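All protein chains but one are shown in place.
A, B and C label the chains in the order they appear, each numbered from 1.
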């Protein structure tokens, strides 16, 4: 399936043909579709794209794409993606994970990726539940979402990923709904084109453990966010926005932390120079 | 030194007499002094107070107090404190750590403690450097703070701990300066009295690796924060405040996540009832 | 050809998502338990998150069974989609009878090649006719093959849907079951079945004599019975269901469970609660266990009891989350930096898991040391019929504490003879001190002195090491030894089941061998094992790992007999009694030292 020579790859060309393990109706199918559309629209050569994920239903996504994939550890997609992007800046690097993956076990990496601002597009597939492990509350679960592990519900306010991203210094912050595939694809394109760390939180329903989320398609309010002109304003928008509002709320530019200097012409000579310092 | 029988313990009574390892002039001495003043003012029995810390210069603080201390792992003070407070709610539990401890390796726990809102007072001794390991940039270091591990400086914006706390749902958020011991003691008192998770970020200079911080005593602007009436307002205050401004910026109440039900009168009977369910 | 009559009958129920094979298997097992039979069920599921193909693997007998048999005698396949995903785990007996739908055309070659007797029956048609699921047809059919009565099966269906609040399904399901029951009638004599009918069992069965319980529930029960009251955990297969079971029950006992943000938080929350004096545990599996390495080391250094249950799954890394292996042994033994002696204990069957967990918590508290409890997916998620234990385990969580200090010179890490230093819990007047992950002196103050480090290292080791000197009656639980003879099988954890059965099978054949099941793996009990091995010429080390972790552990810590044979295989195919038996029989013929072999 070496289609790189074909003039214009189509979304389907970015699929690997591996059958997803997802339940019927899972929102993640649409996220997959949106990614393929985005990649096709950008005409990105498949072999120059890498998608790094954590563990969860969401984390399974790389295998379904015909790009380079790295299905790593629970919570650790962002450090892997960062290491990859820093050392191979010419690649288009995406990262994907679930709400548990990114906001719970991976929360420290999320905060620090926002600060560090590597040129990576992060897709958080938020279903407000631990899907893969069969239905425990996640950091984005509603306070009264009762489940076996927390029979009375978490009873704490959900993590607001957008607010966290903003306060941690993210340069592109947005929310989308997986049911609106084209809008999501556009958002992913904007994220990839954004020169820095782009956080896209995608409402991606889990019909299996959160059947009520099948209603999201009626409840989502599109484009409630407007790119804010100040951080304060962005935060105010996020705080007062409807729970299921989408849109890009913040975009700014700031150089990424790390960059690779050009390799020297003569490694051996540089090594000699370095080791000179060991002479007493 | 069993002074619990004495009518009114004084700050000095809360000191253990162990000689601190800190450098002369370290801000942490003043934090220690402020804690003893706060405990004395509150007349808390020493054996009912527990202080849990991580690793760092800051993390050494429990041994210098004559209360129950737990000098645990780098970054993990908050989970330990949470486990302790949840299972022994009658204790007054404080947690302490450095900027690296809390905002770097412990960032995920910080976010989740803010959400969970256990009745713990956290003191972040912020010196904008990794003191204990001899001067590497920390998450709160200025972008241009050059040090051996990052010869050109981190070149990323510092973590704003207050903003992070607010966006993660903290119910008490404040900043203080260790040089103003009485004000800091008052802040700690307010934190202990606050029924929930209190985040107190303390500007605590490191004269050894950040000698320029000895100027803080001239630069700090006290009480620039006023308790905000809304989260938006609190965030706006924090964003626009001077870098070295102090004060309580946010206080609200919200029940803590977990609570312990009263133990049953007859454990054996309850166990029998529970195991009944195994009958086929 | 008349069906064979067996001491125990093994049945596999397989089907794609929605066929409900697991429920059918569970109901069958429960019905058997009610009439006094014993049995067990494990499950094998596909990678689908929900509703993918799955297999219920059952074994039913008149006596307690701890492990699967070598092969399955009856295979009930609701359909054949993705059967090959677990074909490797379902060995078919030579006389297997395969029951499948009349319309099934996609029977895999491996099944067709093996099974002489494939019966095509109108399973789906009957289900459709009664507006019920095919699993109810299977329940009736297989129930009849097991010689259960229609009433017994109807009762269980009634119980099931009532509990679920789905009374509307009771009638159609019972009708489908009855139709399945009828389908079995003509084949009763042709299909393998139990040698004795269940009537004897029925006659003896009294309510309350059996429990239907999983290994995870058994561990959780032991923890609660011994006084455990705080749990922190993070979901991970196959430990989650233990946490969920505990979450519902802890509040009734005045305890609580916290869902942590990750395993680093979980182990540290446990240390915090335990520092407060509350007996505490966490449960996890491989990846989470790796993340707890640093926390366990802190528990060792600061002498904080903690129970860490590792329900092992196939590794390395994410591995195969739903399948079983014993490959975390070496991490359990060595899994933190520095010299950090701590308890490592493995329950050896479901029944044992209740007591052994209580013992582990007791030891952790008594010795003020973390204890790793090594369970595994097979043991943890196996549903088994056991004899209901009489009363509670004899062990409770009891820590030696100091109520108050007068003099003000409380020494948290006092160098006592036993190595155990009475602990002052927060709240104890006058005993304030700071515990530390740094090396410290007796008074708990950080110290980098040669002498303090040596003394405290020695103390932390001594408190475990002295267990070798404890009186026999206190230590009886450290290992079990059955049988006699010069050949000995040694196992830890869930591999004991097949080994024990192999010993019995061998005895039936006149071959006498021993079996040692080690529960206490660390600290090593050199003298005790030496005694059990007296007279043993050949030792067979049976384990479910690829590299021989248990073998290496034994070689590192014990004097072993001249001939040591390693019999091991990785998961997910479980070790079976027949395999161990084969190893046993072969052992009498080898004479090379240390033969490594794969159990076949």
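Note that a residue touches a chain if its C-beta (ideal position, glycine included) is under 8 Å from a C-beta of that chain, and two chains touch if they have at least 3 such contacts.
Everything numeric in this text was worked out from a predicted model, so none of it was measured.
Residue-wise, the contact with the chain that is not shown comes from C:85, picked out of C:30, C:68 or C:85. Among C:38, C:72, C:359 or C:553, only C:553 touches the chain that is left out of the view. Residue in contact with the omitted chain (choice from C:79, C:294, C:365 or C:442): C:294. Interface note: of B:50, B:105, B:174 or B:198, the residue touching the hidden chain in the full complex is B:105.
Residues of subunit A that touch the chain left out of the display are 1-2, 4, 16, 18, 45-48, 50, 52, 55, 62-63, 65-73, 75-76, 78-88, 90-91, 108-109, 111-112, 258-264, 267-268, 270-271, 273-275, 278-280. By the touch rule set out above, subunit B reaches the unshown chain at residues 21-23, 26, 55, 57, 71, 73-75, 104-105, 107, 130-134, 136-137, 139, 148-151, 154, 208. By the touch definition given at the top, subunit C reaches the unshown chain through residues 46-47, 84-86, 88-89, 286-287, 289-291, 293-294, 297-298, 300-302, 310, 312, 314-323, 325, 327-328, 330-331, 333-341, 436-439, 446, 448-451, 453-454, 457-458, 461, 545-547, 549, 552-553, 555-557, 570-573.
To be clear about the criterion, only the chains that are shown with their structure count from here on.
Chains B-C form the pair joined by the most contacting C-beta pairs. A separation of 38 Å divides the Cα centre of subunit A from that of subunit C. Centre-to-centre spacing of subunit B and subunit C amounts to 42 Å, using the average Cα coordinate of each chain.
Within subunit C, residues 261-262 each touch two or more of the remaining chains.
Taken residue by residue, subunit A touches two or more other chains at 104-105, 107, 139, 154, whereas all remaining positions touch fewer.
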